[in-house]
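Everything on this sheet refers to the single structure shown next.
This part shows subunit A:
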Amino acid sequence: MANLDIVKPENLVYTKTKVLTDNVMHYCPGCGHGTAHRIIAEVIDEMGIQDKTIGVSPVGCSVLAYNYFDVDFQEAAHGRAPAVATAIKRLNPDCFVFTYQGDGDLAAIGTAETLHAANRGENITMVFINNGIYGMTGGQMAPTTLVGMKSATTPYGRRVDLNGYPLRITELLATLPGTYYVTRQSVHTPGNVRKAKAAIRKAFENQKLNKGLSFVEICSSCNSGWKMTPVQANKWMEENMFPNYPLGDIKVDGKLCENITAERLVLDHPLTVVNK
Partner candidate 1 sequence: MTEELIIAGFGGQGVLSMGKILAYSGVMEDKEVSWMPSYGPEQRGGTSNVTVIISDERICSPIISKYDTAIVLNQQSLDKFENTVKPGGLLIYDPNGITHEPTRKDINIYKIAATEKAQEMGISKVFNMVVLGGFLKLKPIVGSEFIHKGLEKSLPARHHNLIPQNEEAIEIGKGLIEAVHTL
Partner candidate 2 sequence: MAKELKLMKGNEAIARAMIASGTDGYFGYPITPQSEVMETLMAEKPWETTGMVVLQAESELASINMVYGGAATGKKVATSSSSPGISLMQEGLTYLAGAEIPCVIMNAMRGGPGLGTIQPAQSDYFQSVKGGGHGDYQLYTIAPSSVQEMYDFVFDAWDIAFKYRNPVLILTDGAIGQCMEKCYTRDYIPRWTEEERRQHAPWGTWGKPATRSHNIITSLELESSRQEVFNQKLQAKYREMEEKEVRFEALNCEDADYIFVAYGTSARICMKSMELARAKGLKVGLLRLITLYPFPKKQIAELAKKVKGMLCVEMSAGQMIEDVKLAANCSIPIEHYGRFGGIIPSPEEVLEAMEKEIIK
């Protein structure tokens, strides 16, 4: 069958949402950003809120996210997206406001802004892409880098005595009364993509309730930074990231989930991993 036959409308079973632009994404093949962008755009489309959505992009790999979403968008200084989003939402309460940030942006340089936006219960959606590394600047240690994990600035592996512990900011935020929905998802399998999209949908729907911050972590691989093939990276993520960053809802409708015990919230001894 020729290409032209395939693109006939009657053969169309799935299409790119109109909330994504036609710009070619700059992300590495195998990266989770593209999928994460897509499900957010689909949710905006399905909710019919394209004309009311304002996004805030970070500094990091997704600094250019504004080129891909066909909604009004602002690019924040490194770490400051929650402060930027706070004011956008407070001044435009009828708009749907979301931030899209990586681990260095959200959990290192922007920790204060993240924590205080959550603690004020800002009625926004925060999407947090955690790949355990600084991707854009060339694979340096992030606050979420696992113990033992090698990076450009921990060439012999992260050591607790030198570098401290991996920061599980998602669990930390769940303990604040200002957060209404806190969850950790991934986008590395079709099943996980569906779950992650449902979580994003809930996080956007929550803005209508005015009950606090909705926070969706997407645990993602960085095959370039981790120096693996995409398939290896996904497998490595399942084996090493997920035990440290368990998937699933942590807090729903303002209440900690039943399976979220004190031990689950506070991982006393982070698991040590080995990468090449």
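On the choice of candidates, all candidates are chains of the complex that A comes from, given by their letters.
The rule is simple: contacts are C-beta pairs under 8 Å (C-beta built on N, C-alpha and C of every residue); 3 or more make two chains touch, one makes a residue touch a chain; residues count from 1.
Keep in mind that this is a model prediction, so the values were computed, not measured.
> Which one of these touches subunit A in the complex: 1 or 2?
2
> Okay, in this complex, where on subunit A does candidate 2 touch?
Touching candidate 2 from subunit A are residues 21, 50-54, 56, 63-64, 66-67, 69-77, 80, 83-88, 90-92, 95, 112-113, 115-116.
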